[in-house]
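The complex appears here without one of its protein chains, the remainder shown in place.
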């Protein structure tokens, strides 16, 4: 298989580079060093000295340049070797630099052919900015699982009804999980928009789950629940989940925008960045704390162990090779895998 | 190589399933979930949801059925999917169930072709039941070694004279281990009975080792020591070791029946279940405590490290490929390996 290179990946949070901070992270198999250049803009270099493959991230950054801690070679933000204490800084000592763009509080990196690094194709996560900062809940998890398993988990939100049943506190909850009714009775509407995928779950004129019920003007009246995801092939996903009184304009909805970015580290491990905001109970700090605790617990102690268990079950066999039984809820995940495979095949054909 | 499937394996202790307990254990490479069905009888399922390979053992058991914690599918004890919250519970969602039988305080599982699961071929460990419960010493070890190395260790009991020399406290003991005389001067009598192996060590008219001497009516008179093992190809072994005044009927012997079951987890790891009883010093609780400490120490701190060291020495080469020097004491172990290989070859020929 392999991993896409001609794609924008979330490399980290913008503010990880605040106050002289650096990021040393393997992304899609490439060791990357991120730091801020003298003008404050982010820079990304191959994190490996061409001389003896020492990680440059062990070195020193000064005036936007990186010096290797092993033998003192210095590189500028474009990867050009500008100082060799032991001879001439010939171009054979240059290293790869990468396009990196700061947008929507994320650092986006392009690892592939620089010619294709079109900033217009950076995933749009701007809906996060539209909600107040005090509602932000965000985190990072390092997961021992293929990034596609992590993506699948978001593209099939029906798992929340079971895996996160306590957190979701269903209106029809009971001690018996066998009686749980999925909140979305129908499969989602899935649409390909270029290389993206739009996935829309909708439950109309329903009794909403308890956590949503209490955000409604009239909890006893019918309501519509919705979960909408836009998936990008680099593993970043924009989510919008909410509830609205049936028949009312959606501008009155209580909703929560979120980003879940599953950046492959290797083919077996994933960087998971998540950020969640909301347009309701904006100044309720007690609610905020409780929600943060609940979400972090769900992502770390329910999603991650379950997905890592799947990964262990696959060991030396890929997910598809094990022939999983496809359910109606898998339509989006299956479509995303097809797009991914198509892009990867096309990229690898060109590369050969 | 590979591992036998058409064989009864010890999957665990019966009472591991008491009070709603479950067992999630890999047996001969297969992830297995064991639990009690509504009628109290044990059930065994492939511990993997067919949908996304989530371990069912993370789920919930209700009325003898298992619900996957990831997306809510429910399976009955026969592996039939009886509930799919997201569509129809079609037969493509069924999973493998396994024959499991409760006998002699063990759970026996059959992983292979169900047609061959003859309960008459379950190893007979009933001699344990014949001795009083208060003499029971039992335990479980997880060993990083091939199950056959673990089996070899029991089939060649001569190792006890050296590896467990302190525990055995020989009559001819001294500070110098080079002076130790093996308690059995002759190789054992080995006999194939179907696919089983009967191994009988005997030392007649000898001065018994100290731990046996004190169990004799006349410690100064000649005695016979015996160790008898029945090996079954699934790795379970029934042992009988004891001492008897020479010339007397064996019904007067002091003896200890034991089970050592070496169930392969994978080709490099083994579940080791052991249970020991005795017909002497039955109500001597101080002796019992000391014996338990000695045995657990011998199995855990002498046998297991030694066998795991052997395994590490083999790394990527099988035991036989390294061409071990065969001694007279290896006759039973060598024979057991031949039977095992024969059964495996026959099973794999059929499977192909």
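Here the chain labels run A and B in written order, and each chain numbers its own residues starting at 1.
Keep in mind that, in the parts below, contacts are C-beta pairs under 8 Å (C-beta built on N, C-alpha and C of every residue); 3 or more make two chains touch, one makes a residue touch a chain.
Remember, it's a predicted structure, so these values are computed and weren't measured experimentally.
**Student:** From the listed residues B:90, B:129 or B:327, report the one that touches the chain absent from this view.
**Tutor:** Reading the full complex, the residue touching the unseen chain is B:327.
**Student:** From the list B:61, B:167, B:180 or B:343, pick the residue that touches the absent chain.
**Tutor:** B:180
**Student:** So that we can see where the missing chain sits, which residues of chain B does it touch?
**Tutor:** Within chain B, the residues that touch the unshown chain are 152, 156, 158-159, 161-163, 176-178, 180-182, 187, 305-306, 309-310, 313-314, 319, 322, 324-325, 327-330.
**Student:** Against the chain that's been left off, what residues of chain A make contact? List them.
**Tutor:** 31, 48, 50-55, 58, 60, 62, 65, 67-72, 74, 83-87, 92-93
We take it that only the chains that are shown with their structure count from here on.
**Student:** Quick check: superposing chain A onto chain B on C-alpha atoms, how many degrees is the rotation, to the nearest 5?
**Tutor:** Result for this pair is 120 degrees.
**Student:** So what's the Cα centroid distance for chain A and chain B, whole Å?
**Tutor:** So the centre of chain A lies 48 Å away from the centre of chain B.
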